[in-house]
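To start, I am sharing the structure in question, which I have written as structure tokens.
All protein chains but one are shown at their positions in the complex.
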Amino acid sequence: MNKDISQNWITSLKNRHSSEISDIKETLYLIKKSPLTMIGLTLILILVIVAIFAPYIAPHDPVTMHLDKRLAPPSKDHLLGTDELGRDILSRIIYGAGVALKIMLIVLAIDLPLGILLGLIAGYFGGWIDEIIMRIADIFMAFPRLILAMAIGAALGPNLRNTMIAIALTMWPIYARLARGETLSIKERTFIEAERALGTSNLKILISNILPLCFSTLIVRATLDMGNIIRIAAGMSFLGLGAQPPTPDWGLMISSGRNFLINQWWIPTFPGFAILLTVFGFNLLGDGIRDISDPHLRRGKK
Amino acid sequence: MVQELLLEIKNLEVNFYTYRGVVKALNGVNLKINKGEFFGLVGETGCGKSVTASAVLNLVKNPGKIEKGEIIFQGKDLLKMDKEEIRKNVRGKDITMIMQYPNAALNPVVNNGDQISEALIANKNITEDEAKKRTIELLKDVNIPEPEKIARQYPHQLSGGMAQRVMIAMMLSTKPSLLIADEPTTALDVSIQAQVLSLLKELVAKHKTTILLITHDLSVVAESCDRVGVMYAGDMVETGEVNQIINNPKHPYTKGLINAIPSERSRELIEIKGSVPDLVEPPSGCRFHPRCSCVKPICKKGKPQMREIEKNHFVACFLYEKQGKA
Partner (left out) sequence: MLKYLIKRLMLFVIVIFGVVTVTFFLSHVIPADPVGAIIGENAPQELVEKMEKELGLDLPVGQQYIRYLKGIVHWDFGMSLRTQRPVSHDMRIYFPATMELALFSLSIAIIFGIIIGIISAVKRNQLPDNISRVFSLVGISMPAFWLGLLFILILYYHLGLIPAGGRLSPSLSSPPIISGFYLLDSLIAGEFRTFWDALYHLIGPGLVLGWIQTAYICRVTRSSMLEVLNEEYIRTARVKGLKEKIVIFRHAFKNALIPVVTMIGISFGYLLEGSVLTETVFGYPGLGRYAVNSFLSLDLNSVIGSVTLIAICYALSNLIVDLLYAFLDPRIKY
């Protein structure tokens, strides 16, 4: 019974600190009120739908070559023209949506947990563990991201899988720093003290108390990074260090279409629009979510 | 002594356009301040005291908007004046303001001296050297030890009390006719509060400046003000001389406020029941009626008008309608 009472007490302490973003009604209201966020959300929804239903939407196969139809300008049959191997550009762009999304999700799936884990450990235990983890993070952040990703990608060998690993390895320090910062501030709060006084194990405190509270900050940051991941991956593919043919990757399409820029402008141009719109959509959404989760702004509107 | 009118606010309405709807922050406020007076404006947080002050300076914060009314200062309606004209000829010159959090009100990256002298340069047409010299004198006037050193320092090096003195020096530097003091002592240590307040009184007497003191603290009012206005939820509910308000409050809200001061006679703290209403949908009629202990049916219907119930003592409450008429 005693345990129950103390648990209730801890819960009430915790609720006092719950994030403002959990006010769903207000959040939805704020999203709806921001037309730019709505545009971003729409772009992303379109992207996701296109990626999922690519086989049903795409008019042609993205990989099969038709050498008799190569370098065809946009027409009724090929709305965005064909490339140097006679493949339908629209279909390749449609399939490319899935590639881009997959890259982004896998990168986040690697570096979010990695960053969070290291950040939690550094923040919670402090001392030399903290020092070592954060110095390593400093070193990784001392490289411009694309350069480091290129170096890792080149060392591991240029292919899509290694590109994803490389990008993930350049991004974890951001999440580690954020998670560490959050952990440091949460650690000092009363309800954590209370849990400790009750003899809860460190692991349990980390997982059930600190982790959930870090989450909203990290999610906001991850949304802001989604566009960046796609952009960097496209850059790597463009340089020949990422996806390899015949993957319908947007960056790769621009790279191989580069030689046809002057006479067959549609080959490198349209995949670029796809990248731009996608990254733009993610950035709009990320901005919107950041603004909404910003307590300053929330107070300002009241 | 003939009282000369300095500032008259007539029927001032201010709305804030927020996502929750329109907040009717000021609901037709009337106020008269005479030259040389120490006028106190009291009420709970959110009652519109500060908005009133902002409106006088034409600095209502976004998304607030002055809907209608008149603010007559030295015979001219400020609301009919051009924005640029107010900035040039009124703000900083004739009307200034000191704020609740002096450390936040001073610019962290400009040194204390420069913040004062720039007010002088902007409004007094003097050279930089003269302004610098004058700044040191001003700092002396507010009892700051080592004024030269303080002038060179930055705001973060000052204590709250010191920072407020710098603010006072800055805002009195141009010898304005009206100084608005928005909760000038609330954020300070109790021991410093009295010092700052008495400094303010002393300087005001010396320069014959009129003061509009905004506070939620009736004891501060009782100590320093000549006349008092009590605001509730965007309405002025009672005005009068300080002893009339303190010793003979008429409006149920004023009575409540005064009862809430812990005194030696009654150790018990009597709170006013309920809380400040939401001004997006303010209560009908008299905005105080949901919390009023003497509420009558009429209170829900109409807005009570200000009536003079004794000399210089006005109250807006239906309890006194008949007496007013008589």
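So that you can tell them apart, the chains are marked A and B in the order they are listed, and the count of residues begins at 1 in each.
Definition applied: a contact is a pair of C-beta atoms (placed from the backbone, for glycine too) under 8 Å apart; a residue touches a chain by one contact, two chains touch by 3 or more.
Note that the structure is predicted; figures quoted are calculated from it, not measured.
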Missing chain: touched chains present in the view: A, B
Contact with the hidden chain (one of B:110, B:260, B:280 or B:298): B:110
Among B:52, B:96 or B:239, the residue in touch with the chain that has been omitted: B:96
Selected residue (touches chain absent from view) among A:55, A:73, A:113 or A:144: A:144
Hidden-chain contact residue, picked from the options B:41, B:57 or B:292: B:57
Residues of chain A (touch criterion as defined above) contacting the omitted chain: 36, 135-136, 138-140, 142-148, 150-157, 227, 231, 234-235, 238-241, 251, 254, 258, 261-262, 265, 268-269, 272, 275-276, 279-280, 282-284, 287, 296, 300
In chain B, positions touching the absent partner: 57, 59, 87-88, 90-93, 96-97, 99, 101, 104-111, 115, 118-119, 122-123, 154, 156, 167, 170-171
